[in-house]
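Have a look at the structure that comes next, please.
Missing here: one protein chain of the complex. Every other protein chain is in place.
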Amino acid sequence: MKNHPVLTYVVKRIALYILTIWGAFTIAFFFFHSVPGDPIGAYVRSMEQRYGQRIQDSEQIIQAWRKSMGLDGPLWYQYLQYLDHVLLHFDLGPSFVNFPTPAQKYIFEAMPWTVGLLGLATVISWVLGFIFGGILGWKRDSPVASGVTGLSLVFSQVQPYFMALALLSLFAWKLALFPRRGAFDPSIPKAFTWQFILSVIQHGTLPALSLVLTTAFGWVISTRAMVVSILGEDYLIYAKAKGLKGSAILRNYVLRNAMLPQITGLAISLGFILNGAILVETIFQYPGMGFLLTNSISQLDYNTVQGIMLLSIVLVMTATLLLDLLMPLIDPRVGRQGSA
Amino acid sequence: MLEIRDVRVHYHSVRGDYRVVDGVSFSVHPNEILGIAGESGCGKSTLVEALLRLIVPPGTVDTGQVLAPALTAGTSDKSDLLSLSEEEFRQLRWKNISYIPQGSMNALNPVMKIEDQIIDAILTHDTITRAKAQRRVGELLQTVGLSQHVAKLYPHELSGGMKQRVAIAASIALQPDLIIADEPTTALDVTIQKMILQTLKRLKQALGCTIIVVSHDMPVHAQIADRLVIMYAGRVMEIGSVYDIFGEPLHPYTRGLIATIPSIAKERKRLAGIPGASPSPLAWPGGCRFHPRCSIAATICQNEEPELREVRPGRFVACHLVETAASLNA
Amino acid sequence: MRSLFLRSRLFAVGVLILGLLILIALLQPFINRLLIGNTDPLAMGTFDTMLEPSREHLLGTDKWGRDWAALLVLGLRYSLVIGFLSGTVATLISVILGFVSGYKGGRLDSVLRTLTDMVLVIPALPILITVAAYIKFFSIVAMALLLALFSWAFGMRTIRAQVLSLRARPYVDLARVSNLNDMQIIFEELVPNLLPFLGVALASSTAVAILAETGLELIGVGPGGNIITLGLMVNFAQSWGSLALGYYALLFAPVVALILIFVSMNLINMGLEEVFNPRLKRVTGG
Partner (left out) sequence: MPATPLLEVDSLTQVFAIGRGIFGHGEIRAVDNVSFSLSGERPTMLTMVGESGSGKTTIARCILGLTAPTKGEVRYRGKNIATFSGKEWQAYRKEVQVVFQDPYGTYNPVYKIDRVLQVPIRRFRLARSRDEEEEKILEALRAVELRPDDVLGRYPHQLSGGERQRIMLARIYLMHPQLIIADEPVSMIDVSLRAAFLNILLSFEQEYGMSCIFITHDLAVGYYLGGRIIILCQGTIVESGDMDAVVHDPLHPYSQALVASVPPPDPRMRWSDEADMRAGELRRVSGLAQGCVFRDRCARAMPRCAESPPPMIKISDQHEVACYLYE
């Protein structure tokens, strides 16, 4: 019975995906509950400060809230409540700021913007980085190549946040070529009209650019290093001996072998790219999850904050799963290792 | 068929120049299997890499010519392979000169099917349809004793012996005039080695091409080589037919090398080694490079490097004391 | 160690830059006295506000009348302290887990590996932000430990892979056959060969920690207390609209300092990788 190796690989990956999400949620849960400080109490006190007088029997109010959000009783009971609410029904509890609407409403509203911006920027920067990194690695002897490598090394360390600041001040303030904030012109009706899409693109350019320009250089460096190490492989020497044209060797031998490790690298760095996006959205007031996160923090809206955090974990995990499932198509050895 | 003249390959490093191949000259006759023998570090693999122009920095081919009028006739007027432009030589690769990698090397591209790796060589040099090339691959695999379905497999699904036979099949895809096999049976089991050596011999008769076999394993040369070149410390010590070399070795190093081969013949004579260790390419010993390890070394050997002399037609040796060495054989 | 400088230019440049930064951080009190005498750089109102860079104030002064150059040196010091504190803790965790998982193997190894992959993939910043928001005030040490909890995963993978490959080396078998026990094998045979990879783990987890700390600062949830870090300085510069108002020095100084830290760490990583990664060695003719 020839068990289908790739199927095993897929099933194993999905099982790992579910396990990882459950694990991440558990880690997050215990993390919060072990940290001193009580979110609701803090919120009530901040309200007292803001409106300048003591709220009577604020203790009862806090208890009532805790009960409604399943934050009372023994820890394991809270944990079950938490899993039941969050994992099964996606109910993240009410948002503090605009009570009683559930927090997930805002989060789901913000999600498409972040996924759009982040997804697009990541794909573009990975592809650009992969191609340029490949070329830089392939032509590594020329002085130009080493110069560009040095430059891209420095640029890769410029964090998206700094790039965002520079772009904002240069293009938005100084040259006023691009809008300064938001994701679309509020005056245009939200519909699939060409005008609306144009405005979305216009608003999205600077944030996307600040993500692409920095992460792309990161990929250039890592792909170049991978290509340089592949150049030392035996099958490269053999390909050259076969008299193949340079371009064929670069395409079929170098880049194809470099692809798998780079995709694994992409899967690992998704977490970091999300970090960058949060900051970029804050600067451009781009209505994605990052911006919502920073707002809800300043207003101490914990349910939304926790909701965003959990959802971003799911987002990153899903993206990693998709990449993992992509791998058997790129590299025949993945999944079939068992039957060697 | 091929005239190698004073080829030198040096590797430049922080600690100085490694003179791995240091002035090698010999000729290769058409339709023969020429064996290049010598221990590790004698420069034999680097020499054939230079012939195939696979030397990459920090290594450089400093001097030398490789005259092969027959091979370059088609593409350019110059007959020295080393002076051809990269593009001119690329057209010769695999059509005229092909290469069989070491048994232990993973020379096959891990992410490509076996058949695609042979077809891409064929289609680069030959204008036939892909379907015809695919059939050609099927025939090639047949000639080396592999079944058709191997074409669809990936390298990691094959055993060492099968990978090496795929390499041989690929090397004869375009009926080249010269095949260079660099340690083709290292790291392979002895039963598979026998099959691969016999396949090589059979293909040479069938295609009428010339094969250069590099190996440190003297019994392998005894089995398949017609002529033998013995190398030591980056230079040629002795050249001759395989019967002369084994029957009547002239150079003390060759004799020492043959004495170290254990055999499963009836009487079990005491195995002799060669004292000392092979010198470093950073600083070859003065005079004859073998004198520190040579049992009959004289003062002349210490300060004068012997020339490669033709003592008999087709029989070359680089040793001042050929007469005394010959008397030891009697 | 000395040969390391010879064999990899990248490593040498990286160490040079980092060394310079550390030197400046260490000499902070003297530099401070040079710049603004022995007044406290954090004290507000000591100088006029928003002065252009000049001879007395190399980088000008900020909105609250503090000399920006002195602040920069102090900020560098705090950032590096948090970075290395967190980096060391993270490296410690990754060494212990890397050894246990790589050397022991078996079920424990697969559990630890899944845990590591989990922590590696989890986006750290959202969690850090949420936690930071929960507890209003916490010290640098708390911040460093918090960051370490999320930056040990990188080092763990490198070290585990290295331990696995070293464990298969014949000289480990030889040690076992010469009656050395596990502890001796780990410390006498494995650790000396692991030092370069500890360097990689420390460099990468420190960089990750400083990156995360800057992120937190930029959202305004950094550690409380009377301290300043480069991240905080960028936050201040941005909140004062220094770019729009043309006070470039206020923003560029901390940004350039941060970039220098990351670049030097990256160079050290690439240098060590180049020298100690066997496959790479063949290409660079080592």
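Each chain gets a letter, A, B and C, in the order it is written, and its residues are counted from 1.
We take it that contacts are C-beta pairs under 8 Å (C-beta built on N, C-alpha and C of every residue); 3 or more make two chains touch, one makes a residue touch a chain.
What you see is a predicted model; the values in this text were computed from it and never measured.
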{"item": "Per the touch definition above, residue among B:Leu92, B:Ala181 or B:Ile274 touching the missing chain", "value": "B:Ile274"}
{"item": "Touch with the omitted chain, as defined above, among B:Ile119, B:Val242 or B:Cys288", "value": "B:Val242"}
{"item": "Touching the absent chain when the full complex is considered, from B:Pro155, B:Pro176 or B:Gly256", "value": "B:Gly256"}
{"item": "Chain not shown, touching residues in chain B", "value": "39-40, 145, 159-162, 165, 189-195, 197-198, 216-220, 222-223, 225, 242-243, 246, 256-258, 260-266, 268, 270-274, 277-278"}
{"item": "Missing-chain contacts mapped onto chain C", "value": "169-171, 173-180, 189, 192-193"}
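Basically, only the chains that are shown with their structure count from here on.
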{"item": "Whole-Å gap between the CA centroids of chain A and chain B", "value": "54"}
{"item": "Chain B and chain C, separation of their C-alpha mean positions in angstrom", "value": "52"}
{"item": "For chain C, residues that touch 2 or more chains besides their own", "value": "none"}
{"item": "Multi-partner residues of chain B (each touching 2 or more other chains)", "value": "57"}
{"item": "Residues on chain C engaged by chain A in the complex (per definition of touch)", "value": "114-115, 117-127, 129-131, 133-136, 211-212, 214-215, 218-221, 234, 238, 243-244, 251, 255, 258-259, 262-263, 266-267, 270, 273, 277, 279-280, 282-283"}
{"item": "Touching residues (chain side chain A, partner chain C) in the complex", "value": "16, 19-20, 23-24, 27-28, 31-32, 35-37, 39, 42, 153-154, 156-159, 161-162, 165, 168-169, 173, 221, 225, 228-229, 231-233, 267-268, 270-272, 274-275, 278-279, 282-283, 293-294, 297-298, 300, 302, 305-306, 308-309, 312-313, 316-317, 320"}
{"item": "Contacting residues of chain A [partner chain B, same complex]", "value": "141, 233-235, 237-245, 248, 252-253, 256-257, 260, 330-333, 336-337, 339-340"}
